[in-house]
Structures are given as structure tokens and as C-alpha cells.
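A protein chain is absent from this complex, but the other protein chains hold their places.
Up next is subunit A:
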Amino acid sequence: MLEIRELRKRYADKVALDGVAFAVRPGEMFGFVGANGAGKTTTMRIVMGVLRPDAGEVAWQGRPLGAADRRRFGYMPEERGLYQKMRVGEQVEYFGRLHGLSQPKARRATDELLERLSLTERRADAVEALSLGNQQRVQLAVALVHDPEVLVLDEPFSGLDPIAVDALAGVLQERCRGGVPVIFSSHQLELVERLCDAVGIVSAGRMVASGTVEELRAAESSTLRVVVRDAQPGWADGLPGRLTVNGDRHVLLVEAGEDQEILHRAIKAGHVEHFGVEHPTLTEIFKEAVA
């Protein structure tokens, strides 16, 4: 388990992290969300040892994280970094070797990854000759080549088209199922909602919410939405919530709770077109949390 314990970091003029804490279990995909400047990148850079926290620590398998552990991590920084003039295959292989793989192993891992990321044909091209989307795939390959124990990815999906997003998501889910804890930050909340087992929301250097998407939802109230066609006027009198009449459709939005009573009244009133509890989306939870 990767534990981020009460990280604090201060720059000259501002507090970047003010006690950020969360844990990511093996096989868990953790979505890290927050507004720009909230502290996501700083947290990830501390995890990767790029920055040193003023206080707090990062632990892996119960012990403080060291350089030897980080060598088995995979990292994709926010600002992409690749040798522009180096060939794709050589680059991925080089990073594999730096992470301690033998030459044949690095070669094999590179072959597999490039195949998986549809880059085999670009193997001998210089990185600078690739489209941004493909460069991002190379960046991911660099993070994955040594079969890392933990993945830390800062905005891995930014700037990708939907197909590339799916390809990348597929690779991450595969690694995750293999027992690797994955942390990634993103502004694409629907994507985070779809992919992640757990979500952490950070705002102004503090964790304002964290847990599984279900847990976060449970903390928010859900809305019952009832649509009745050709209803008798006044059918909802005395019921809580807000009724709007839209032509021949009556829409009642009410905090979920006494739903059976409402269903009963609605059936008597007319033709029930829709009756269901609507969970808040992650976007709504996020807006609520950082407000």
C-alpha cells in the first residue's frame, strides 16, 4: 500500500500542501482531482522524490519510501519529458535499462509495449517526428517499460483524443488488475468516475474529500426524479420537493427518501414515464467539495 502521510510544503510566498494524506491499495486506481494549483502535481512530485516535503512522508509497504523503491515506480510528469532526437525504441529501452532491466529484458519489454500502444511502426523514428498523441504514448511506455510496482501519472490523459484515451485507459486497467496501485491526476472527471476505484479531491493544499466514488456519493444527498405525463393538477400538493410543469409533463425533483409514497401518488396521478434516483456526478461532488 502506498501511503501519503500529512504532506506539507511551503514555497516562499504560498502554502502548496497543507496536510495532504491518502492511501492507495494494490490494484486500486486512484483518481486525484482538484483545481489548477490545488497541489496535485506537488504531491506527485514529492511521491517521486523530485521535491522534498517540509513535513510528512510517503510510505510504501509500511516503510518510508526510498530511492531504491522509486526505481521500481513508473512516473509520468505533468510536463512531458523525452529526448526529442532519440529514437522511440531506443528511448524506451534506455529507460528500461536505467530502471535496472538487463538489455534483453528491456528489449523485450519495449517490443511488447510498443506493440500494445500501436507504436511498433514508429520504433526507429525520432520522438520529435511523432504527433503529440503518439509522443504521449511513448511517454507512457517510458513509465511502464520496467513493469513498475506503482504508477504515478500526472495528467496522463490531457490532450488525447477519445481513442487514445481508451487505449491508455485499457493499459492502465490492465496494470491495475495485475495488483499495481495507480495514481493519476485529471481534470476529466467523467473519466475519473469511470475508471477509478477511489478518488481524492484536493483544494488549496488540503484533501477535502477522499474515498470510493460510492462513499463520496453517499455523503451527498441524491435526488429522486419523477416524470408523470397527463397528471392531474395538484397531484403533488403536500409532497416535498419542487414540481415543474413542462407542457403535459410534470417533473418532480425531490430529495430521495420517502420514495414509495411518492411513487404511489404518481401512479394514481397519471402515466409515470420516469422514476429514479439520480446520483450526483463526480463533477457535482467536486464542485460541492471545492466550493
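Throughout what follows, a residue touches a chain if its C-beta (ideal position, glycine included) is under 8 Å from a C-beta of that chain, and two chains touch if they have at least 3 such contacts; residues count from 1.
Everything that follows uses one rule, which is that contacts and distances are computed from a predicted model.
Asks: If you had to name the missing chain as UniProt does, which of "ABC-2 type transport system permease protein", "Acetyl-CoA C-acetyltransferase", "Protease HtpX homolog" or "Sarcosine oxidase subunit gamma" would it be?
Replies: Of the names offered in "ABC-2 type transport system permease protein", "Acetyl-CoA C-acetyltransferase", "Protease HtpX homolog" or "Sarcosine oxidase subunit gamma", the one UniProt assigns to the missing chain is "ABC-2 type transport system permease protein".
Asks: Of the listed residues A:A21, A:A35 or A:L51, which contacts the missing chain in the full complex?
Replies: Selected residue, touching the omitted chain: A:L51.
Asks: Can you work out which residue in A:R5, A:R80 or A:H187 touches the chain that's missing from view?
Replies: Candidates A:R5, A:R80 or A:H187; residue touching the omitted chain: A:R80.
Asks: Touching the left-out chain: which of A:K40, A:H99 or A:R217?
Replies: In the complete complex, the chain left out is touched by residue A:H99.
Asks: If the missing chain were put back, which residues of subunit A would it touch?
Replies: Subunit A touches the missing chain through residues 45, 48-51, 67, 70-71, 73, 75-77, 79-86, 94-95, 97-100, 142-143.
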